[in-house]
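Note that one protein chain of the assembly has been removed; the remaining protein chains are unaltered in position.
Chain nomenclature is as follows: A and B, assigned in order of appearance, with residue numbering initiated at 1 for each chain independently.
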Amino acid sequence: MTAFWQDPITFLRLWLENLLLSWGVSERWVLLIRYAVGAILLATAALLFVILQLWLERKLIGRLQDRLGPNRVGPWGLLQPIADVLKIFTKEHITPAGADRVPFNLAPVLSVAAALMVWAVIPFSATVFGADLNVGILYLLAVGAVGEIAIILAGWGSNNKYALLGALRTVAQLISYSVPMTLSALVPVMFSGSLNLNAITRAQEVWFIVLAPLPALIFFVASVAEVGRAPFDLPEAESELVAGYSVEYSGLKFGFFYVAEFLKAFTVSLIFAVLFLGGWRGPGAEAYPVLGFVYLFLKSGAVYLLMILFRGTLPRFRIDQVMDLNWKVFTPLALILLMVIALVDYFLRGGLPLVRVLVLLGVNTLAYIVLDRLLSSRERVRRQPVAQPVRPVARPENLINPTETGVAS
Amino acid sequence: MLSTWLYVGIFTLVAVALPAIAIFLAGLLAPKKPNPIKEATYECGVETVGPTWTQLRVQYYLFALVFLIFDVESVLLYPWAVAYQQLPLFAIVEAIIFLAILLGGLFYAWRKGALNWQ
Partner (left out) sequence: MNVLQWVFVITAFLTVGAAVMMVLSRRMMHAALWLAVALLGVGVIFITLEASFFAIVQLLVYIGAILILIVFAIMLTQRTDESGPRLNAYAWAAAGVAALIGAILTFSMAGWMLGNTGLLELGPAFDAILPLGQALVDTEGFAVPFEVASVLLLAALIGAIYIAFERKGERS
């Protein structure tokens, strides 16, 4: 019997099951109840976590911009997001004229649902996970598709050309960045031999980011673009493009689009931590599953902080730069890396782990150097002088002493 | 295996129901004052001219198409990646050929200008 402090969730679950069984509830209903309770708790916890995330982000962005974040409502502004949520609850739901009712109302719900559904398969610790799906990674990618449909519904249902255009642009960006994301997610699958997220976590004796830093980088940047966060947030730029797919939404429906964005941001940090940073692994995580939780959240928190740092420091990309980066840099790079890693890892099979780590790191570094050379040579080619050669300036000395071009005095 | 999918199904229902219930509650709490001016389509403060349709450029369609091709390709590669650790060299070379053919397709699309945003 696990003690409470070792593994609180499993302890509570076993307690509940025993209680229900002792009341005479049949096995199948116990399972159903356990699933339902687990699902509701997890979904609610995720949504409540977003509130904490909102506060953290606003504080940190504020600090990055050399100002204090919210600090009036509650100590250090901790109650600010709660105040915002309460406010948005009371705003009117304006439905634009001629809007298609079902898509219009379904879109924010599906958007949040798509982000939440990912939490069902993530292994939170050695014993706590939602569904031990044997196609875990593909499920993560497929749920992104639901999010894209939600955006199309939003753009279409708003009966507004700009919303539709914004929605299609956003979806074009999202589907483009799905390609390098799907391709570089193949690397953890190759290393661990399974699509199951639990198996991938357990296979990370050495974190996969060490074995394959470049695919990890591609995956990370592609997921930042998938979420639509800075520097890839042109389609939803708050201060630029006249619209974005959520322009006709008000009240809590708009609030949910906002929540969906933040939830997606944390979810992709969670995914990255599971796939490349070893998930819940850490010293003592097997014996004390509670530590697994802590490690996972620390790791995904670190990744999320990196995303906030991106947002606070990098300028926004133009849409053609975004697409160029994806199709002309990331996709060929991901394909070539896959080929190289597949070949190299074959020869390292059965060798010493240290040798494997060093060789793979070396291959990745080599690939990075080649990439760097290629990109900078293209930069040099593209940098052409746009101005004409310097003409003589209209200054007294040029007029009194005419130059070779014969400027008249 | 079915019980794991049952959990996924329940979780999906919960994930859809929670926002739906929240929006419904907010609908109850919020004021309801429909007004034709408020509900007019937003177009930078100008009145809408003509019905809603957008002349889409071929570019979007091409991006979706290239994405589809690469999506199907990745899906074909996932079983190979799962079996990767047990495969002989020949099988790995096969997959490399597969990837190379598609890389060639990507370069073709690049040269043709199908990947330019314009």
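Throughout what follows, a residue touches a chain if its C-beta (ideal position, glycine included) is under 8 Å from a C-beta of that chain, and two chains touch if they have at least 3 such contacts.
If you're wondering where the values come from, they're calculated on a predicted model, not measured in any experiment.
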item	value
Missing chain: touched chains present in the view	A, B
Touching residues (missing chain, whole complex) on chain A	100, 103, 133-135, 138-139, 141-142, 144-146, 148-149, 152-153, 156, 164, 168, 171, 175, 178, 193, 195
Hidden partner chain, residues of chain B it touches	1-2, 5, 50-51, 53-54, 56, 58, 60-62, 64-69, 71-73, 75-76, 78-84, 86-87, 90-91, 94-95, 97-98, 101-102, 104-105, 108-109, 112-114
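In this text, only the chains that are shown with their structure count from here on.
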item	value
Contact set on chain B toward chain A in their complex	1, 3-8, 10-16, 18-20, 22-23, 25-27, 29-34, 36, 38-44, 52-54, 56, 60, 63-64, 66-67, 70-71, 74-75, 77-78, 81-86, 89, 92, 95-96, 99-100, 102-103, 106-107, 109-110, 115-118
Interfacial residue positions of chain A with respect to chain B in the complex	31-32, 35-36, 38-40, 42-44, 47, 88-98, 105, 108-110, 112-113, 116-117, 119-121, 130-134, 137-139, 158-162, 164-165, 168, 172, 175-176, 178-179, 182-183, 186, 189-190, 193-195, 242-243, 247-248, 251-253, 256, 319-320, 323-324, 327-328, 331-332, 335-336, 338-339, 342-343, 345-346, 349
